[in-house]
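The other protein chains are all here in position, but one chain of the complex has been omitted.
As written, the chains take the letters A, B, C, D and E, and residue 1 is the first residue of each chain.
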């Protein structure tokens, strides 16, 4: 089984981290192909960055279809271009926010999300509502540090602290980490906090494996059918 | 990995069918243990049957913990006793309605459910709402035949016909089969209908495998912590 | 009119308290029959306890039908087995959470719930949502003391204090007491707090009297029709 | 106990019918005082009629407080002026739409409403949503005949026919009659249809009796406190 | 274009302020006619005041139709009588709460409301829900001062302070001022706070201009059709 994991931003160190996490959870029969677009934002910290990252994501999906991919993971917590990607793909496509929230609803009756910048909380909240997770998600929290600062000790300390606040105040049984760049943190955080801490990259890889294992691909009836053919001007021709 | 698949009713032929389906999708490393309670209803066709089936389900979970199970599937579309079972279990516990609906939301933007008896539609609708699937589930349909008649040709014809109606009228991109006894039907139905047809037994097995693979168990903080110890009178002592 | 008030746990001192409260509000023509199952948990403090208590509740309903009961009250704030009980009963069946919330919505535009253990808040919140009370219920609060400690002075003090917090912080006009064991408290609390404080046991008794007085029983069309006959193995035969 | 039942329109024949129904269900200790405003619309068939009827309703509540009423029923299915009336009243005030919907949710898991004019369906739907009954109310239906034509045979036939359609198409277990002028119909309709048919006038009387019996009045903390004193110009001085 | 701006209370100083604000934003071709009823409450601070103010509002709409008005603004934040007014009017009718919330949803993804008396928060919250603004409105706040005290320095200070709290705590991008008497404040508050502060009077005037400019009037099909003719007794004859 070949699963393509797409980091929608262009920061290759983050792509590598995401790839390492994806491989660490994948089954032995699964081949993880990790990539990021050659163009687009170095980090995704708002609606605008996200909108521009979509072109690169779709480009990777289109190539992936030619390469015979069985499924895809979009590894940014805003799940950029998810439905558009599903139009292009025969197999399943999962976003990491989607996968993490669904996983959290399987092991708890309520979770909180801890994300990076405060301004991205709205994006996470919109996804919560779109995925039907409104009653499961008790709060979206932010540590208010930029995505590319996640490697620092300060960031890890801030995340741990915010998780502790969530446990005390939010009546939650699980934590969802709200950024692909936090993919390496759940094991340690789970141990320190004593509750499930869920990273979407690994969750999405396992759920895509599950769907492919079930023989389930994206529905090609209705709005997720392949795009109707039409003329495209300029750079997308 | 050991996954216990519990058929909550006492009809062993259905247990065998469910077991066969579970094994057919499980990974080679996964050991499927299938069972049904020794007591309880022969079929679950309403709130009452479901409530009584829960005792047997919980009994199987309790034993499963002693047997070192890594996860559980509750293989009746009403997901009887799901949250109570989660209190008892260290690993993940999934209901087949829950698993099927989540899978459907991964491969389509809207699905319809086709179940057996008309009177169980309300139960399915309550689960739809509880799982946050209200906007994804376009309609709950019933063929109005008892659970134990599913083996007949008439039942299969009725299911196919109801799926066709769903496709025409409900603007849906996937079908969820609303009964554990339909677990053997999705492949053929998918081919005939040209859309994903999802059985919860196989979906739940794969999602439990995924969660165990992620190292995720049921949260033991909050309402899903192990039951507080207390005296129990009579048969549950 | 004969109304059976079922305490779903097996603590007879609580059963007696519930009975006393039920009799104190019942009309002179109403005969209150109070009981608890002979088997099951001494207190209900989670999904698991609740699931196991249901068997005893249904047993009492079944007997009640033979005894010519006109209606029933399920006197635990989780309303265990409510819909299953309705399948068995000709007359109306009310849960005390249901009755208390509806009463609160009749005399205020928003209420808060004060319950015992923190872990049961989720159960109360699920009922709030299922009964359509999401916008009316401003907060579910817990004093974090076990059900069987309710008789102590500490518990009463903690309840009063939590009600005061609700009044200050929740913009609520009424308090719903979230445990059958608090049934004797509303009069005193109402006087101290100056707002309606509602106990579900008394509310449910009066609403069952009202429904019986209207000639209304449980609908026997659809999902609340009598259970379909089928074979039952083992202890429920 | 003295309960004032207010018909918000000025058609005295309807007031009499409503009074007769109210008395027929009231307890022997309850005194029913029925009335209608001396001014306002002969029938309430829209937002405008309803808005103007409110002044008369509030006038009757104000007088009722002086007359020592223990509770009130607003006997028009739009529940005109309900929250304003509650500000004026010490005891409970119930609308007949409110009472009927809550009663229906006690004896079924889903109901349909059958009302008079098509244009009033929106008013009923708004109440459904405001009372948290969105998931319980499966459909609002209209026979498209004016309120004052309810006495005719045609109207009764149309109502019966619409109820039959509801049973066939709406997956409902109970019918709520959507007009005070239908208060005399439920017994006969229930027998013909075999399901609970609920009239709000009688339901509201019994629920007010229940609340008064519980010692519950309207909360005087928050938005339902007595109106703040202020100068009123002109006719309401 | 002639737009009638109706202050539903009888305090002429507030009417004048509202008129000045309306004129200051109106296009040069728009004629603003400002008025208040000759009867009714001096301020609207609850459900009761609001219900009584409706008669005067509708009276002004009725006259306005004779005077050839193109549209209307109801300038009290409870939007009293909005749907009833729409039945009477050929052109569009907007409430200031409605206009302000919609405007806020155009320039932010979330807003908070700052209103006067605490008891009116419930009224604002009901409108939020009725207008579909539940997810956009993060909090309804009150300064707990009466409407007629808005002219004082204390009130302005309290409003500014409450807006600051909203910015810090509510994750909001805009403020909606919850009272017609605050119509003169947004410019200064916007500058001090650095976010859009929205007054409903000016927003409603501009949106009515927009609708009239589009040739859109109130739908005369369905529940907003002109009232059906019927006899009216007493003062509304």
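We adopt the following convention: a residue touches a chain if its C-beta (ideal position, glycine included) is under 8 Å from a C-beta of that chain, and two chains touch if they have at least 3 such contacts.
Computed from a prediction, not measured in an experiment: that's the story for all the values here.
Annotation: of A:3, A:35 or A:55, A:55 touches the absent chain (contact as defined above). Touching the missing chain, out of B:92, B:110 or B:200, is residue B:110. In the full complex, chain D contacts the hidden chain through residues 118, 121-122, 129.
In the full complex, the hidden chain is touched by chain B at residues 109-110, 135, 171.
Take chain A: the residues that touch the chain left off the picture are 10, 37-43, 45-52, 54-56, 58, 81, 83-84, 86-88, 117-123, 126, 129-130, 146, 222-225, 227-228, 230-237.
In the analysis below, only the chains that are shown with their structure count from here on.
The contact pattern of C-D recurs in A-B, the pair among D-E, A-B or B-D where over half of the contact pairs coincide by residue number.
The distance from the centre of chain A to the centre of chain B, each centre being the mean of the chain's C-alpha atoms, comes to 27 Å.
In chain A, the residues that touch at least two other chains are 109-110, 135, 171.
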